[in-house]
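Only one protein chain is missing from this complex, and each of the others stays in its spot.
Letters A, B, C, D and E mark the chains as written, and numbering starts fresh at 1 in each.
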Amino acid sequence: MKDYGLERIIKTAFEEDLPYGDLTTDALIPDKQLGKGIITAKEAGIFAGGFVVKEVFRMLDEGIILEVLVDEGEEVKIGQEVIRMEGPLNSILKGERIGLNLLQHLSGIASATGEYVKKVQGTKAKITDTRKTTPGLRALEKKAVQLGGGINHRFSLSDHVLIKDNHIIAAGGIKQAIKGCRKGLSHTVKVQVEVKNSVELHQAIEEKVDMILLDNMMKEEMKDAVDFVEGRAILEASGNVTLERVEEIAKTGVDIISIGALTHSVKAMDFSLNLQEDSG
Amino acid sequence: MKDYGLERIIKTAFEEDLPYGDLTTDALIPDKQLGKGIITAKEAGIFAGGFVVKEVFRMLDEGIILEVLVDEGEEVKIGQEVIRMEGPLNSILKGERIGLNLLQHLSGIASATGEYVKKVQGTKAKITDTRKTTPGLRALEKKAVQLGGGINHRFSLSDHVLIKDNHIIAAGGIKQAIKGCRKGLSHTVKVQVEVKNSVELHQAIEEKVDMILLDNMMKEEMKDAVDFVEGRAILEASGNVTLERVEEIAKTGVDIISIGALTHSVKAMDFSLNLQEDSG
Amino acid sequence: MKDYGLERIIKTAFEEDLPYGDLTTDALIPDKQLGKGIITAKEAGIFAGGFVVKEVFRMLDEGIILEVLVDEGEEVKIGQEVIRMEGPLNSILKGERIGLNLLQHLSGIASATGEYVKKVQGTKAKITDTRKTTPGLRALEKKAVQLGGGINHRFSLSDHVLIKDNHIIAAGGIKQAIKGCRKGLSHTVKVQVEVKNSVELHQAIEEKVDMILLDNMMKEEMKDAVDFVEGRAILEASGNVTLERVEEIAKTGVDIISIGALTHSVKAMDFSLNLQEDSG
Amino acid sequence: MKDYGLERIIKTAFEEDLPYGDLTTDALIPDKQLGKGIITAKEAGIFAGGFVVKEVFRMLDEGIILEVLVDEGEEVKIGQEVIRMEGPLNSILKGERIGLNLLQHLSGIASATGEYVKKVQGTKAKITDTRKTTPGLRALEKKAVQLGGGINHRFSLSDHVLIKDNHIIAAGGIKQAIKGCRKGLSHTVKVQVEVKNSVELHQAIEEKVDMILLDNMMKEEMKDAVDFVEGRAILEASGNVTLERVEEIAKTGVDIISIGALTHSVKAMDFSLNLQEDSG
Amino acid sequence: MKDYGLERIIKTAFEEDLPYGDLTTDALIPDKQLGKGIITAKEAGIFAGGFVVKEVFRMLDEGIILEVLVDEGEEVKIGQEVIRMEGPLNSILKGERIGLNLLQHLSGIASATGEYVKKVQGTKAKITDTRKTTPGLRALEKKAVQLGGGINHRFSLSDHVLIKDNHIIAAGGIKQAIKGCRKGLSHTVKVQVEVKNSVELHQAIEEKVDMILLDNMMKEEMKDAVDFVEGRAILEASGNVTLERVEEIAKTGVDIISIGALTHSVKAMDFSLNLQEDSG
Partner (left out) sequence: MKDYGLERIIKTAFEEDLPYGDLTTDALIPDKQLGKGIITAKEAGIFAGGFVVKEVFRMLDEGIILEVLVDEGEEVKIGQEVIRMEGPLNSILKGERIGLNLLQHLSGIASATGEYVKKVQGTKAKITDTRKTTPGLRALEKKAVQLGGGINHRFSLSDHVLIKDNHIIAAGGIKQAIKGCRKGLSHTVKVQVEVKNSVELHQAIEEKVDMILLDNMMKEEMKDAVDFVEGRAILEASGNVTLERVEEIAKTGVDIISIGALTHSVKAMDFSLNLQEDSG
């Protein structure tokens, strides 16, 4: 499948890591020596990116046979084997770092998302990401958020209207801004407005926007917003959301909670690749 | 300047974020409206990536004049203004997220590096990175490590020999592995071996390698290694290095301490872009 | 501005048309000879793509000064001057064909769209495009549809759910299909279903989809659908829409009429570039 | 085979249409579900582009087996099956639009060319294209002209000399222009001049050019030109050629008739992809 | 001007030579230090590639002002200054090697071509290149041949018919091969046949080909061919042409002499870049 920019990402990674071969491996491992490698989780978390590792090794060497042992989005335990591969040993060694870097990053995102998702279980709130992603990896990172149980916010400035304060000032008010956006807008696109207080909220509702972003509001303000809106628009809470605070935000009744840290402050989930006894 | 893959990175970021314009801004901000934007640090840390933000806005719109107010690698305070720009308002808004994403990521790396560097002050140990970098961003991330006061480890498998256990097994011993690598090796390249114990360490020293990686050793083992080697090779400590442990590792007398988390588990440093009063 | 894939499109066009210079012009026109060129409409229609022509000549030769004399989306008369340029004559000649090819194609799309838009004036129906676009030019062609007074349908399979008959069969029914899509779907994305008859229409309405595509329906069926739905979903008429039929379709009260021919069967609008007397 | 820019074209099409998957199909069609698809002509015409559709599906999913049932350039009847494929159903659905867009465009060109070719049967005139092609698709479109029975004019400004009026003015006359071009010209390249009247025609013949373009001439003028030239140069009629006029132009005895509309005003030939009964 | 693939070539060169900066220059030369550089010929020859060096430094740093002091194709003496530049010293140092590599290669080609051209002065023979060029540099290398006074042979397999022995065997004879190629061939393309003896030569002339390649013939055979053909086709001598032999080949009366060594065995022409006294 040709999406997520996978080919571009992996090719760039090869150019970074193997511009003219692997000095050590090329000198020591004969081309024809075969080996078996196993990737194991070194901490518990949500597995994401097996299909990426598969593509890394497919692009590196079609002679490697690789099996992903767990489903994308599955919770894995410490010590659990997640991927097995077999083929030319020097290719296994050359692809190791690139494969692990991607797997650890994506599983890190999925695992963090999963922690937030667990905290809001029992509420109707869904966890979503932002555009605060790593340049070049947005589509993959958003996939990892999905695999962690979250849903995705917009992918780009081109696919969703989100009216922020600067737009409101430029347009001369919320109502003018909403009307200005709707002129000539595709019927497939939803309109969202960021509001800071109840006056702005009321105006947004009067203009029948699809979604409203409650920007950095207190718990009580969010609750009031939920009560006032009564389902007439999707309500998204944003700003300063932490693992500690997320549950109480969810309990206000908002529909969506967006969290930049899911993708801008990723803690890698630890995996390692080991060669099997008989393959050295 | 044409390096760090900057053009590729920024172009990809534009393709991700602006595939066919900014629905909201294009509808609301007239092409000719000018504005002024200021980027401010929302937490203290080490500034890294001003030259990247400058390139983002130059590539987006040559009509934007942008001044970076602090030096790369400079410590900034919370609330400090770091970048000022002036030009077409809609371009400022379109480039905002991409510019901030890169600045926050790189300053996050520099700031974390800086914390480790401070901890080892007074020792001769230097902090270095690994190849556990984000695919596509390696050169930029390694630059950020430098700006944080660290030095760089190898950039790729092509520019430095690092003999690990799998290589040693395949070659039939440390000595054979070192000799095998040296045959035909460029005279510009250093040779490093990963050792797990003093037997391996002695063999490496006998073969006159340039550098030795002490893998996951205890403090005392490292100290013994330092005493034994007496400057005949550069000693690098690696594995399980935390902010808490780094000082005691440094005090063993090793030359280099490498830390994967500098680049694989980045916490973004917070910055925001605000428009100036008279520019709305 | 860095969107619509303009740089890629124009670069590819240069590679096609000027792989190693212009044999004729390079032999006959001295590098330093200056000239003035005027692009004139040779038929009436809607002007679209001036910004593209500007970029063609900017990328070809920064010494060319080019002014677009009419607004994007403006109706022009036969014989009307639309673009003036001045600079090295040989660059004007080299860029002529590429600039005109793009301008003629985009203005052809805008003009055709404009004809449909005129036919439905006075109704609430809007004219929209499809994904039946020219590979590589989708974003530009969709911009031309906008400039002709139409609105855009989805840009890709990634930004809007459109459930078609094959999906319904695979899912085991309309309701199952809609529910299946909503699981894990981004809150920013609208859901549309294609229906063939009133049974399917009713099921879609029960599932509260955002939009319904009435596939190849007769005028009377559409009218019934409008009456039944009463604004609970956006209704789109699709299939076999011609200039002759579009008005009666619009009068049924549907919201949207989508037309593949806008982009898959483009008739170029004729423009020519002439050099001014004193520039030969 | 690596030509026509096919890989670039299809990759760009995937990036346009599947930037991060197919929301609908990914949600509803299991990865492993197999299906069979048949592409059928919905109108009569000349088939062109089967090899392109084959490449689309090969690049999308190597698990799809696709057979093109008719030859390139073959006339097909309404309702005729032209391509069969079998493999993962979700890949068939994802590639459908891209495959059809290209097939419809190319077959549209071939079919239009074929109509012109039929009109001139029995004369010695050949139908040819121009450089008025779609940016990025020139080589493919010119292939379609061939498949429709036409021959190709030059591919770029780099591979053939065509002296037009602006060149003549700049050089100070036809003879000077021809001589100027010949200096240093590759011996593999033919020289053509555009002439507007018999004076220019005579000059061109005196200079022994290989080809002459009769620009927008009346039938009688062309006939006179043919009589005068007597085979000493290839004569090409150009400008304002329509299906109605082409036969009488051909009967003047010109060798070549070039038609911009073949590629700048393409009417797509209609094809559809249907899934086979047992594959839903 | 956007041709010769210059942008691609130079970008690749930067990626090769400056993947993450210049360790030495970045450490020692302050960003703002200005300098002046002069490129001087260290041997006599024909200058080719000044426009390439200009583009190298323009792409590297727009702050560099560079003047090419001699014309492309001009003969330069040992010690002659050919290019002067002024601007940031570190950019001058960074671009030095890439600029010189290209200049030396292209001037080497032009100079070698010039030596052959001189040898055939007074005859009607022209010197031409082949497709034995460096991958990625074909258009530039062919430009250098022109600058040395040669003319170009075909640029690719797509722009000229050259029937060789394998084609003749496959077609079942020279006449069949020529006829087979002409079917559907563009009227802008010349047809050439490679012949080994007079029988083949006579057949080619009977089929009225445009050009004939005399493959590895003796001087006398070539002379006979010239006498027989009497200008009815362009005659090209090919194979085993050396500086020693070229004059006697030319004197046989052939039109064209093609030489693979012009581009496949290039001896670089020596140039050096020196900084001016007051700029260190």
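Rule of thumb we're sticking to: contacts are C-beta pairs under 8 Å (C-beta built on N, C-alpha and C of every residue); 3 or more make two chains touch, one makes a residue touch a chain.
Note that the coordinates shown come from a computational prediction; the quantities given were computed from them, not determined experimentally.
Trainee: Could you tell me which of the visible chains the hidden chain touches?
Mentor: Every shown chain touched by the left-out chain: A, B, D, E.
Trainee: For a quick check of understanding: of B:R154, B:H167 or B:H264, which residue touches the chain that isn't displayed?
Mentor: Among B:R154, B:H167 or B:H264, only B:R154 touches the chain that is not shown.
Trainee: Taking the full complex into account, find the residue in D:L28, D:L60 or D:A139 that is in contact with the omitted chain.
Mentor: Within the whole complex, the residue contacting the unshown chain is D:A139.
Trainee: Just checking the interface: what residues of chain E touch the absent partner chain?
Mentor: 5, 8-10, 12-13, 16-25, 27-29, 33, 89, 93-94, 97-98, 100-102, 104-105, 108, 131-139, 155-164, 166-167, 169-171, 177, 180-181, 183-185, 189, 260-261, 264-268, 275, 280
Trainee: For chain A, which residues lie in contact with the unshown chain of the complex?
Mentor: Residues 11, 14, 18-21, 59-61, 91, 94 of chain A touch the chain that is not shown.
Trainee: What residue numbers in chain B mark contact with the hidden partner chain?
Mentor: Residues touching the hidden chain, for chain B, are 3, 126, 128, 146, 151-155, 158-160, 184-190, 192, 211, 234, 236, 255-256.
Going forward, only the chains that are shown with their structure count from here on.
Trainee: Where does the B-E interface recur among C-D, C-E or A-C, taking recurrence as more than half of the contact pairs being identical by residue number?
Mentor: C-E
Trainee: Averaging over Cα atoms per chain, report the distance between chain B and chain C in Å.
Mentor: The computed centroid separation for chain B versus chain C comes out at 44 Å.
Trainee: Hey, how far is the Cα centre of chain D from the one of chain E, in Å?
Mentor: One centre to the other, that is 32 Å.
Trainee: Averaging only over C-alpha atoms, locate the centres of chain A and chain E and give their separation in whole Å.
Mentor: 51
Trainee: Using the touch rule from the top of the page, what residues of chain C touch 2 or more other chains?
Mentor: In chain C, residues 3, 18-21, 94, 139, 155, 158-160, 184-185, 189 touch at least two other chains, as defined above.
Trainee: Could you classify the connectivity of these chains, where an edge means two chains touch, as line, ring, star, complete or other?
Mentor: It is other, because the touches fit no line, ring, star or complete pattern.
Trainee: Chain pairs that touch, all of them, please.
Mentor: Final set of chain pairs in contact is A-B, A-C, A-D, B-C, B-E, C-D, C-E, D-E.
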